[in-house]
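Every protein chain but one is kept in place in this view of the complex.
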Amino acid sequence: MDFSLSKEHEMARQLFKDFAETEVKPLAQEIDQEHRFPRETVDKLAKYGFLGIPVPKELGGQGCDVLTYAMCVEELSKVCGTTGVIVSAHTSLCVDPIMTFGTDEQKQKYVVPLAKGEKLGAFGLTEPGAGTDAQGQQTKAVLDGDEWVLNGSKCFITNGKEADVDVIFAVTGKVEKLGKMMKEISAFIVEKGTPGFTFGTKENKMGICGSATYELIFTDCRIPKDNLLGKQGKGFNIAMHTLDGGRIGIAAQALGLAAGALETTINYVKERKQFGRSIGAFQNTQFQLADMATKVEAARLLVYKAARAKDQFQKDGKSAYGVEAAMAKLYAAEVAMEVTTKCVQLHGGYGYIKEYDVERMMRDAKITEIYEGTSEVQRMVISASLLK
Amino acid sequence: MKVVVCIKQVPDTKGGVKFNPDGTLDRGAMLAIMNPDDKAGLEAALRLKDQYGAEVTVITMGLPKASDVLREALAMGADKAVLVTDRVLGGADTWATSTTLAGALRNLEYDLIITGRQAIDGDTAQVGPQIAEHLGIPVISYAQEIKVDGDKVTVKRQYDDRYHMVEVKMPCLITALSELNDPRYMTPGGIFDACQAEITTWGRADLKDVEDGNLGLNGSPTKIAKASDKVRKGAGEKFVPDTPEDAVNIIVGKLKEKHVI
Partner (left out) sequence: MNMSPETIAQYKGVYVFAQQVDNKVSGIAYELLGKARELAEPLKTDVTAVLIGSGIKDLADSLAEYGADKVIVVDDPELKEYRTEPYAHALASVINEYKPEIMLVGATAIGRDLGPTVSARVATGLTADCTVLDIGDFPLQPILGKEDEQLHNQLLMTRPAFGGNTIATIACPYNRPQMATVRPGVMQKIEPKKGAKAEVIEYNPGFTPDNKYVEIKEVVKAVSDVKDIMDAKILVSGGRGVGSPENFKILEDLAAAIGGQVSCSRAVVDSGWKPKEMQVGQTGKTVRPNVYFAIGISGAIQHVAGMEESDIIIAINKDEDAPIFDVADYGIVGDLNKIVPKLTEEIKAAAAAK
């Protein structure tokens, strides 16, 4: 058991921290209030390779590991939850499935520009009638000659209109499983600009307001036959595998939000004076900080352990990391909500004002308990592994 | 084209300052960063690499821990790194530092040497020009812009109230201002490579044409007589007036009392 970070990881953390403080933090409040996608930040993320961290160099990436990627999302989220999720959705939900399940041609065509950040990625699974229950899929894909024809829509898609490449799931038929007729789901790669692929309204959200969350609409959208990702009918497995990895990214985002709120609050309680002394001098404050710091550290260990487990999978192609990822996400998300809420409380009235970062962090934290599998879904995943 | 950039690991002055009992700085007790002017110099060199394929070598003198800034430079894109470290080099002032670095630079091929104008710990701005003097090459300090054309460099040299466009034939030494550019970040992949990269380490024996008497504490003509935290002027009177009128009355009263008005 070695909990110390390598030199590489220490340096990478410092890099992400400097970048976040200098490039991301100054925009955090503005993009939140204006509900504006931070394109300028994405360009910088691309320039420095932050959009291809766990991708091999041969595929245009940085050749680093999942832990480094998780640390990147953590540090970005410490100052801006929006920026954290942009990187997470791109890397975990779009680059990762193409890298894992794509053909060599697909990897060259899509992973290389995505990892270099020349293109941004998104992932479309959720539909109005298919959230937690992916079997509720309505979007259909029908093979017509050399093309798949897509019809249907996807909702709550992070990076929506801003993404150039989307991994989309659709029903391609029906199969009998254990005597029941089940939908056969397949995964596809769809490029922005394909005729028949349009965007619905942009969602007006509680938090992560700078991220572009859109409805994706497919109306007789024809894509080449070669854009089927993985084997036909393997879409559900691809989606589940992808979400296992995505949960590490979201867990890292939640961890970052909690850690960032805690750091901000520690500085605040040292400065803020009430009854003639700093509020950090009160035992109530001290004990709350102690509890929060302990939970943040516990969340960090779970997140890093899950990242390490996925690194092992990247090496051997078989190690499991789904339960680790579920635990990390469940715990980190709940810690994020609890810590940001308490941090608002410690800020008093100021915590409720938009000029104070903890107000935004608390709103941003809530989504981490919901997307890429609600906390309830994580409990299902974890308990299923216990009772199998 | 070969460019050598001299960089220094410095304590981050934001983190507070600590001393050894002998009055020298206790660098180990402070956070360490790459000196900002040096980083601008490195960025200038890396741009020459981007433009002309220049080979960029970074060199530093310090404790073994100073290899951290070399790895940072490699992660930003430098090609080679040299650490000059030896017990006998400790406690050097700018003279002894510049003789040491000149001794190391004599082992390297260079067309251009870039140093930062000054380090944020000492703020002396001396080591760059002194290295040039020891090597017998021209120095252009306070560079705001650097352009290379064949075997010549053109530098925008800043003065208090003007600048000179100066042209010189390489080899030469330029000291960079942090205003020169915005240094790039490292890349994550660059960090992973840098941590595996080999760093050349030189000691006293590797320095060329340098006498022992010009090295380290003993080879330093300047000696610290006293070093201390700065004692600040104490706070005067502070007023929290209820109205702007009260505030103005206080100020005008004081100005009259002191015969300013």
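Letters A and B mark the chains as written, and numbering starts fresh at 1 in each.
Here is the rule we use: contacts are C-beta pairs under 8 Å (C-beta built on N, C-alpha and C of every residue); 3 or more make two chains touch, one makes a residue touch a chain.
Fair warning: this is a prediction, and the values are worked out from it, not measured in the lab.
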Touched by the hidden chain, restricted to displayed chains: B
Among B:Gln9, B:Thr57, B:Thr85 or B:Ser98, the residue in touch with the chain that has been omitted: B:Ser98
Candidates A:Glu271, A:Asp316 or A:Glu355 - the one touching the absent chain: A:Glu271
Those residues of chain B which, in the complete complex, touch the missing chain: 11, 13, 16-17, 19, 23, 93-95, 98, 120-130, 132-134, 136-142, 154, 158-169, 172, 211, 213-214, 219-230, 232-241, 244-245, 247-252, 254-256, 258, 260-261
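The rule we apply is simple: only the chains that are shown with their structure count from here on.
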For the chain A and chain B complex, residues of the former touching the latter: 6-8, 11-12, 15, 18-19, 48-50, 53, 57, 61-64, 68, 72
Residues of chain B defined as touching chain A within the complex: 71-72, 75, 184-192, 194-195
